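Every protein chain except one is present and positioned as in the full complex.
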Amino acid sequence: MRIRVSHQTAYRYDTPASRVIQILRMTPRPHDGQHIVRWRIDVSADCRLTTQEDAFGNITHAFSDDLPTDHLEMLVEGEVDTQDTGGVVRGTIERFPPSLYLRETALTRADPPIRDFARAVADTAADGPLPLLHALVQAVHAEVLFDTDPTHPATTASEAFSLRRGVCQDLSHIFIAAARSLGIPSRYIGGYFWRSDGVTAQDAGHAWVESFVPDLGWVAFDPTHAMCATDAHVRVATGLDYLGAAPVRGTRFGGAGESLAVTVHVEQAAQQVQS
Amino acid sequence: MADCFDEMRGANGEIRPAYAGLDAWLRDLEPDILEQRRQEAELLFRRIGITFAVYGEADSTERLIPFDVIPRILGAAEWDLLRRGLTQRVKAINLYLKDIYGRREILKAGLIPEDLVFQNQVFRPEMNAQKVPHDVYVHIAGIDIVRVDAKTFYVLEDNARTPSGVSYMLENREIMMRLFPDLFSRYRVAPVENYPDELLATLKSVAPDTAAADPTVVLLTPGIYNSAYFEHSFLADKLGIELVEGRDLLVKGGVVYMRTTEGPKRVDVIYRRVDDDFLDPLAFRPDSTLGVPGLMSAYQAGQVTLANAVGTGIADDKAIYSYMPEILRFYLGEEPILQNVPTWRCRDPDDLAYVLDHLPELVVKEVHGSGGYGMLVGPMADKGRIAAFRTRIEADPKNYIAQPTLALSTCPTWVERGVAPRHIDLRPFVLTGRDAVRIVPGGLTRVALQRGSLVVNSSQGGGTKDTWVLDT
Partner (left out) sequence: MLSRTADNIYWVARYVERADYLARILEVTLRLTALPLAYVGSTNEWESAVATAGCGKAFHARYREASEDSVKEFLAFAPSNPSSIRNCIELARTNARAVRTALTSEMWDVINGAWLELKRFDNAPGSREEFVRFLRWVQETSLRFDGSAYRTMLRSDAYWFFRLGVNIERADNTARILDTKYHLLLPAHTHVGGPLDYYQWAAILRSVSALTSYHWVYRESLKPWLIADLLMLNPKMPRSLASCYDNLVRYCDDIAEAYGRQGPAQRKARGIRTRLSNLKIDEVFQNGLHEFITEFISDNNELGGAISRQYLM
């Protein structure tokens, strides 16, 4: 499927900020199920984007703006050709052995309730990691209600789990915490999701999970939609948790009254070439 | 502890050669002189150190670390052994870090279990495949050494992150020279006062290639509320470099600058005394206000040197410690000159069985614990505590290591009732630059002032001594 993405982020400051510095992880890389047709980033500030690659192989862009400014806009836009690989992700950049993805982070710490939950899923699932992961993605989806209200980007897996509510980020963190507690290496994926119901405007990007299955490799699970990732998923960045894959991490000096508006459009490109 | 090694006296009470002059001097001394000098020393410390004596916001009498007026003396041969051993150890540590964050040969060789590295919080994925200027990771190491007999020095801990205490090494010598000119006339003691120069030379030598011919070095402190702030400002002053806080630095176009009254000035080398977690809110803890946003991206671009490098905790971690002899052999092909304390790893079933059988005589440490928290000192513990610890170890053996209870050497120390032996350790400071390893002769000797106590930590009643290295 050819997916067209446009992602606009606009900051406004009531009192101008004297300085802004940001690091973006907004540029997808290709893998066997994903070909980048075109992609570009525009930043309203008059500055140089420094391109680097982080420890997980994500492409990062760093920039800083030194002029007092009351607004800052970023536009990311591109087209990606995707294929449904049944969730199996091959051809990605791998800088670490899978066991690294058993690390605990502040956002993905498995507290006793999550451990118990994971244990219970494992006890009823069929043998082997793959059936277990399928059971887990269903269980997280069933247990935790999608709700944009109660959580925020710094909400931990354990907080969201005790609320039994959250957004795709929270569901992914809970899935990761549970899977790691069962000894399954898992990581966070940030990207975009194409909706088949014709709705193209979205409030934010999407997030899901990849878990490592011996002999098969990394397999992508989307607890928000209770399924494996398909050709509707555009994979942009990966990390141990949201912080490692966050589209924007930044700091502002001075200024006050920040407001943020994000608009994401994900649609199928008119001209698609399937082979 | 009757059998422990005494630095001054042999088993039959004979005086070791290095201490002959001190012994004669002590015997010549008027009875009250030592106490008088001790009090003078305290006054001097209060004067010089008034800035850290009055730390606590509310109370103006924060205790000074007690200073003992009797020096600890190392003969030339002893120091030579230590110097060679320290140099060897720190070389290996730097090679190991380069490997761990690079090709990971030691993991491929199966010498260290992968999970001890990758699932360790002090391993920093962000440092993976990151080139650090001139391949030096640990520019300043404070290696804790204890001695158990005439020939055996054990390394107790490799402090490879932001070791502190060097200001005491320097101040102790200054004060000793003021108080006891007569004692110094009986000895030739290697100087330590060149440490700041050596440190500055070390830091300048590791400036990135993009730096100016005379690189700008700064010392990054968490600020005045940090317990080591006195040392930070003391060192910045001695080195003649700016003492900066995170908010004094900014990153622009991948380069680090400090805010000065004349505008931004480029910074090439940061001697940082801020922990990894707080260095850069855009890379590590997002809530850190002590760091510099964007610092890691400048570091990654090779535009600035951080001393020590990020992620060096994976070299001095308790879980890794027991592998140090293998690490030395693997990278240098040499036998370690300084011994490791024998360590049982409870993750290994045979070791676990031994540890559980011998709990009353062992020291058991939590691998990720710190500051003596979660530690069992077998000989000091009652049955209930040992039983409780046994349950904890059995529940999670991987998280524990065990060591024998060491008989630390003793050194004569001035205590209330006169001169008596007290247990000591030693923290020498090892500097590694692009060109050389530099060690100022001596280090910081810490002493447990309570009779029989093995705890030298200043937070638990330990004091310090001047440390002398002789030329014979």
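By letter and in written order, the chains are A and B; residue numbering begins at 1 in each of them.
Assume contacts are C-beta pairs under 8 Å (C-beta built on N, C-alpha and C of every residue); 3 or more make two chains touch, one makes a residue touch a chain.
Bear in mind that the values here come from a model prediction, so they are computed numbers and not experimental data.
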| item | value |
| --- | --- |
| Chains in view touching the one left out | B |
| Sole residue of B:R84, B:R103, B:K131 or B:R247 that reaches the chain not shown, by the stated touch rule | B:R247 |
| Contacting the left-out chain in the complete assembly, out of B:S233, B:Q339 or B:N399 | B:S233 |
| Hidden partner chain, touching residue among B:S227, B:T260 or B:T289 | B:T260 |
| Residues from chain B at the interface with the omitted partner, ascending | 50-51, 54, 60, 223-224, 233, 236-237, 242-245, 247-248, 258-262 |
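By definition in this document, only the chains that are shown with their structure count from here on.
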| item | value |
| --- | --- |
| Computed distance of Cα centres, chain B from chain A, in Å | 41 |
| Interfacial residue positions of chain A with respect to chain B in the complex | 19, 21-23, 48, 50, 52, 54-56, 60, 62, 64, 66, 95-97, 99-100, 102-104, 154, 240, 243, 249-251 |
| In the complex with chain A, residue positions of chain B that touch it | 114-115, 118-119, 121, 125-130, 250-254, 281-283, 286, 293-294, 297, 300-301 |
